[in-house]
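Below you will find the structure I want to go over with you.
The complex appears here minus one protein chain, its other protein chains still in place.
Presenting chain A:
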Amino acid sequence: MSNTHADTVLYVRDTMLEQQAPPSSTVGPVGWAKDNLFSGWLNTALTVLSSLFIAYLLYRLIPWFVSPTWDGSSLSNCREILDGHEGACWGVIRDRWQQLLFGFYPPELYWRPILTLVLLLVALAPVLYTDYVTPKLLYFSAAFPFLMPWLLWGGTVWMPLMAAAGFAIGFAVFTLVSRLLNAGISISVAAAVAVLWWVLLAAPVANGIASVLPLALEPVASRDFGGFMLSITIGVTAIGCSLPIGIVLALGRRSDLPLVKILCVGFIEFIRGVPLITLLFVASVLLNIFLPPGTNFDIILRVMIMVTLFASAYMAEVIRGGLAALPKGQYEAADALGLDYWKAQRLIIMPQALKISIPGIVSTFIGVFKDTTLVSIIGLIDPLGLANGIRADTAWNGIYWELFIFIGAVFFIFCFSMSRYSMYLERKLQTGHR
């Protein structure tokens, strides 16, 4: 049979042709450029024009950026170094970068904010990279919120410990009471006992122990906080607190209990209806007048609370969007499995709703972090406020771009990393519904 065709066809190829490399004009950089940049006369023209424009920009900008003024001691000194050429005056960054990063924090204590930042990353690791990091680190993550203020503000170690003890006491009360009464009442009782502990007993007990066993770091006043340290402290606190508060508010808004629903809707709509800067003015100005004279309610704490409330309201709406996007069948499936409300939320609803909301959540985070620069309006020395102060020094008066470029670059690093992480997370959680 194999020779059947031999009689009818002159030649039959009995092996496959060797694969040829594609023409060099369709592969590699050349092919890519041909496809994407020069695929038609219009695209070719646009490509040429934009390259010329970019080249012109770089031609003007690079000499400005590459400027031998790192050692300049003042603007006029920079001008002497440049000797009539255009150029940046980077001396201001050399002179003030520590101030821009740490504000007025005592230089010999810089290790404390640096250590806090490192520990923050360690505490975040088990939350952010569940695949690579042992879950045991979560215990450290739980301790970090108490460690952070102690490292940054200093003072006795017993105060944050006593604050943490409040949770332990609350939990103990909850376990005891829940044996006798139902869960709702025992939660309220436990919360009341914990609040009583914090308000009435925590400080005296902490002071009492401190007088016996003084384990303290050198205290640093809030007024010495500034620069990026201030932005990051406010930003991280607001980001860290707004997600849980936002989840609770979002659930509350969808609740069937009228009182809970009204409270949550009222809070969310009120906060979202007011600009952040107004809330900051309330924190810095109105509270000053309403609180009894001589009250020393820390300004940074006030600002943190306000920014957190602000972020929580937005977060609640983002998460509510995720909840609303879940098909009704998921809720019904949870009910059909006989899960109670909290179990259904924890095991079925929230994992899906949060996954849907990731882009919205992260943009809220980024927005909050950038909004922290608004605190310069109420006299806190954030990087932008500090830029103003640095310009008031006669040595650097008249310098704008160098400072703003530095500040912008640092902000970009933080915001861009957050955004890249959210993309990674989305890819990781992608379960292929679409």
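Just a few scattered comments:
In this text, a residue touches a chain if its C-beta (ideal position, glycine included) is under 8 Å from a C-beta of that chain, and two chains touch if they have at least 3 such contacts; residues count from 1.
Here is the rule we go by: contacts and distances are computed from a predicted model.
Between the names "4-vinyl reductase", "Serine phosphatase RsbU, regulator of sigma subunit", "Multicomponent Na+:H+ antiporter subunit D" or "General L-amino acid-binding periplasmic protein AapJ", the one given in UniProt for the chain missing from this structure view is "General L-amino acid-binding periplasmic protein AapJ". Of the listed positions A:V193, A:I305, A:I405 or A:M418, the one in contact with the omitted chain in the full complex is A:I305.
The residue from A:F38, A:F104, A:Y331 or A:Y421 that touches the chain not shown here is A:F104.
Interface note for the absent chain: among A:T69, A:T116, A:S186 or A:T237, the touching residue is A:T237. Contact residues of chain A toward the unshown chain are 75-76, 79, 95-96, 99, 103-104, 142, 145-146, 148-149, 159-160, 162-164, 166-167, 195, 198-200, 202-203, 221, 223-224, 237, 240-241, 281, 284-285, 288-289, 291-298, 301, 304-305, 376-381, 385-386, 388-394, 397-398, 400.
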